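Missing here is one protein chain; the remaining ones are kept as they sit in the complex.
Lettered A and B in written order, each chain numbered from 1.
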Amino acid sequence: MFLIECPWCGMRDETEFSCFGEAHIARPLETEKLSDEEWADYLFMRKNPKGAHREQWLHAAGCRRYFNAERDTVSYQISATYKIGEKPPGGSRK
Amino acid sequence: MSERFRTEQGGRVDREQEIQFTFNGKPYTGLAGDTLCSALLANGVHMIGRSWKYHRPRGVMSAGAEEPNAIFQIEKGNRTIPNARGTQVELYAGLDASSVNCWPSLDFDLLSINSKFSRMMPAGFYYKTFMWPKSMWMKYEHFIRKASGLGEAPRETDPDRYEHTHRHCDVLVVGGGVAGLTAALAAGRAGARVIIADEQSEPGGLTLASKAHIDGIDALQWIENAVAELQEMPEVTLLSRSTVFGYHDYNFLTINQRLSDHLPIAARSGGREKLWQVRARQVVLATGAAERPLTFANNDRPGILLASAVSTYTNRYAVKPGKRAVVYTNNDSAYQSALDLKAAGVEVVAVVDARTDSASELANTVRSTDIQVINGSVVVDTAGHKRLRSVQVMRLSADGSTVSGNVNSMACDLLAVSGGWSPVVHLNAQSGAKPVWDEEASMFRPGETQQAQVSAGAASGRLDLAGCLAEGADAGNQAAKACCFKASMKAPQAEKVDAEATLPLWNAPSPYTRGRGPKAFIDMQNDVGVADIELAVREGFQSVEHVKRYTAMGFGTDQGKLGNINGMGVLAQTMQQSIAATGTTTYRPNYTPISFGSFAGQNLGDRLFDPVRKTAMHAWHEENGAKFEDVGQWKRPWYYPQAGESLHDAVNRECLATRESVGILDASTLGKIEVRGPDAAKFLEMIYTNNWMKLEVGKARYGFMLGEDGMVMDDGVTIRIAEDHFFMHTTTGGAAGVLAWMERWLQTEWPEMEVFLTSVTDHWATAAVVGPKSRDVVAAVCEDIDFGASAFPFMASKTGKIGDVECRVNRISFSGELAYEVNIPANYGRFMWEKLMQAGEKFKITPYGTETMHVLRAEKGYVIVGQDTDGSVTVDDLGLGWALSKTKPDFIGKRSLSRPDTVRKDRKQLVGLLTEDPMTVIPEGAQLVNDPAAAIPLPMVGHVSSSYYSACCGHSIAMALVKGGHHRMGETVYAPLSSGRVIKATITEPVFYDKEGAKPDA
Partner (left out) sequence: MSKYSIFSLLRNAISYHENWASAWRSPEPKKEYDVLIVGGGGHGLATAYYLAKEHGITNVAVLEKGWIGGGNTGRNTTIVRSNYLWDESAHLYEKSMQLWEGLSQDLNYNVMFSQRGVYNLGHNLQDMRDIQRRVNANRLNGIDGQVVMPEEIKRAIPEINIDQGCRYPILGASFQPRGGVARHDAVAWGFARGADMRGVDIIQNCEVTAIKQKNGAVTGVETTRGTINAKKIGVVVAGHCSVLAEMAGFRMPIESHPLQALVSEPIKPVINTVIMSNAVHGYISQSDKGDLVIGAGIDSYNGYGQRGSFPTIEHTVAAIVEMFPIFKRVRMNRQWGGIVDTTPDACPIIGNTPINGLYFNCGWGTGGFKATPGSGWVFAHNVATGEPHELNRAFALDRFVSGFLIDEHGAAGVAH
């Protein structure tokens, strides 16, 4: 069971959080101008990497803030958590 | 003392306290401090069970968690325990133990015939047969199943309680042997918060059977002192009978503490087990090491025990496990067992040592007695059926590859075997490490882990007492330091014992042609022998995981603790590769089997997972005979049957009363979310499919929310309370999800929007007052509101008072009637409800539940999200395209609505159905077809989502999703039922009552 550092509340048990999957998926601004393929890409396609993964968590049983975490999907170690709007540690990655 | 095999003195049993117990119905006595196995051995009972597959007689093999054979059914009736390891069952007065997996009795077991046919049953034989004729498999399987399994599950309700606790600590020490105790002392003295958990009835580990000295005093005395000191420390928790069985990510460990199983049944009180969920900053694994047996023909006879177990039985339990013993070893430690046996008064014939030479001090001590030491020899076979009678010994050739010379047969009833030691690396491996093979020491040592953890003592491969103490102290100091304590305890001292290397002997040479001799067992419980592993390899199962799965090696209740390393050795030898290259199977939780009750704890029955939520008027509903329905977490009144009424009678009455006069519904459970802030309207524009910017203050509007995939997700009425303040309703079950979802959009996508969301579902109690007389009722109760039809029009909202309490009244309708929803702070819910009931008395106001609500709304064709939609339905499919804004540039889900599949004309669309026979109600969930006579698979065109008898319409009504249904008005569809009956129905608009929609505007 993970220990997750909520950027607002500090270290808490995994049971207080919900995971919402891949982070940094921006909603397209002019959705009507997208092709069906582009819309599907936003809607469904995911990186799902084996290794470092940036993902969204909600401190559901706490401050109810969403935040991002970078977590290894094999070792499950969380290398960083950061607030929405903050840049991920180590800069952008593809 | 009546036990024939007790030693004269010593041991940690209480000779004053005799304990009566039974085994297979026969009475025996033991002593306080005994385990079931030590007590049986004290009575000379060695054969205690039969093996799983061949039903061979089996005896106690070990003295701990690794025991494969001594598996018992403890007690009968509601406290029965299947598959208890007798080596870990503490003896108590009246204990009732029986053997498992033998019939009709242990002595005479019919299935021991399997042993005769064992050659027909090698590893995986069942994959190759039982296939013909095809129809017979279920019959074959029936008998296979009957023969499988060990103990019996209880058949009665468990009277015991299981508890959970959650803890944090600085240092968790696993194992209360001397290494663990030393580590706990070091960390405890430094001031750290320590939990030390030990699985046995008392701390001390294997040293409890030792005659060594620590810091110049008896080791047993030292242990007693250490325990006393730990118990004095306020920050230290010392747990006995507590097995750390799981090591999870982020130093989260689970401990099963057994609270009462060691007590006579009548003396038990409180919980049976407690599950500790511990988050530790540092973990010290002092889990010790386990001795390995040796592999040779017929190495499974009762009377063959691990050498260390022999020492434990003689020294700790004061039991002589035989009269005449042979010790067979490939390392030094078993020499101690020879001395222990001799001291206990057991005749020791010889120590057979596979090594050509053994010159350690210990070996020489043995040589100085009358015990013969036979070097360079191995045991090649044994004799005796239900008890060992003799062992056969042969000389090993110089290179160790063959045996030769005469067979030296030694009569004995006890063989103490030692094949070397394996650190107990289970928890280390569970924590993410890969055990590392140490060729020189012939053992897997703990591997590197990313977690804050260290292994100490025998668990890390230090087998000598002095080493255990040194590593324990070091580990305790380091762990405390890592938690920012000052720690500098010096290690307790013990005599250094030098030991010579172990000679690996996975599959010792034998006089038998390979694979043709008697079975040499690796996994005793599952009857896996050397030949099975060789067969697996021959057949292409060469990965250690394949061998495990093909042979079932390590799948028993001991999880291969005793045999797996030997199995890997045999596999490596067979494959002619190193053990390091062969690798281990994966160590997984649980370290030992743990009761399901312990995992489940207390939160069962009406506490399973979710709280039960009740509205402020719940007690009133109960008092008035309501039946309840679970909706989400809520208990909602379903209907209010009067004497003798069925569900349908009650619903018909409730419907008619409501439409003809007035009804009242507890609507408190609907989700309520306040949406506030300057950008609230703009936010709702994105969340809902329709327009919100121009909604007047004091007015309400119905809206749909879509998922980004365009499918209907939730719906409800939202009221504009002020320019920047909306009061949103969601479905009962959807409330929590909608809140989290809207928060997600606000926080992650549109953080620039100034909008604040507050869940207020529980703050308000809501009564829907419905029917032509509703205005009279609410007007009589709610003050300060002009209820005039034009002053308070449909879809408007006003505040007023009930008595001194502020209330909000919304004129909205989910029934198509004139209706008002009255909201009041939840604590006044019952007050409001009773006021309304009182005011409604002269109109025969009728309380109704969800079932009537469903009928009333279906009569109007109003959908219920989740019943008439299923995650694949759009707003257009529901025929409610008016709710989709044509002017907004965007809203959640909009783009999905123009995908090729979403614009298909033949999508399933919501329609009404009228049955040919007006009294026939089509069952909900019925599938619809165009041609019921067509062949199976019969093409289906839709299904019935809602269906009722409408007392108001005088006929049945149904809502259905039908392919292209919007263009099929007046056409016929059929509902073929499982009974064979086919119901014919006509497709209509889904509005059956007040089609003009005049009533709510009355």
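We take it that contacts are C-beta pairs under 8 Å (C-beta built on N, C-alpha and C of every residue); 3 or more make two chains touch, one makes a residue touch a chain.
These numbers come from a predicted model, not from an experiment.
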item	value
Residue of B:Glu361, B:Asp901, B:Glu916 or B:Asp1001 in touch with the missing chain, whole complex considered	B:Asp901
Candidates B:Val612, B:Ala722 or B:Ala791 - the one touching the absent chain	B:Val612
For chain A, residues in touch with the removed chain	1-2, 14-15, 18-19, 21-22, 36-37, 40-41, 43-50, 53, 55, 71, 73-76
Chain B, residues in touch with the chain not shown (by the definition above)	52, 79-83, 119-120, 122, 125-132, 134, 137-138, 141, 144-146, 148-158, 160, 162, 246, 248-249, 252, 254, 277, 515-516, 531, 535, 538-543, 545-546, 549-550, 552, 555-557, 559, 586, 588-590, 593-597, 599-601, 603-610, 612, 629-631, 709-710, 866-867, 870-872, 896, 899-902, 923-927, 929, 936-938, 940, 943, 945, 976-978
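Everything below uses one rule, namely that only the chains that are shown with their structure count from here on.
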item	value
Footprint of chain B on chain A - complex, ascending	1-3, 13, 18, 20, 26-27, 30-32, 34, 36, 39, 43, 56, 58, 60, 64-66, 75-77, 84-85
Complex contacts: residues of chain B adjacent to chain A	248-250, 252, 279, 432, 450, 708-709, 740, 743-744, 747-749, 751, 889-890, 894-896, 898-900
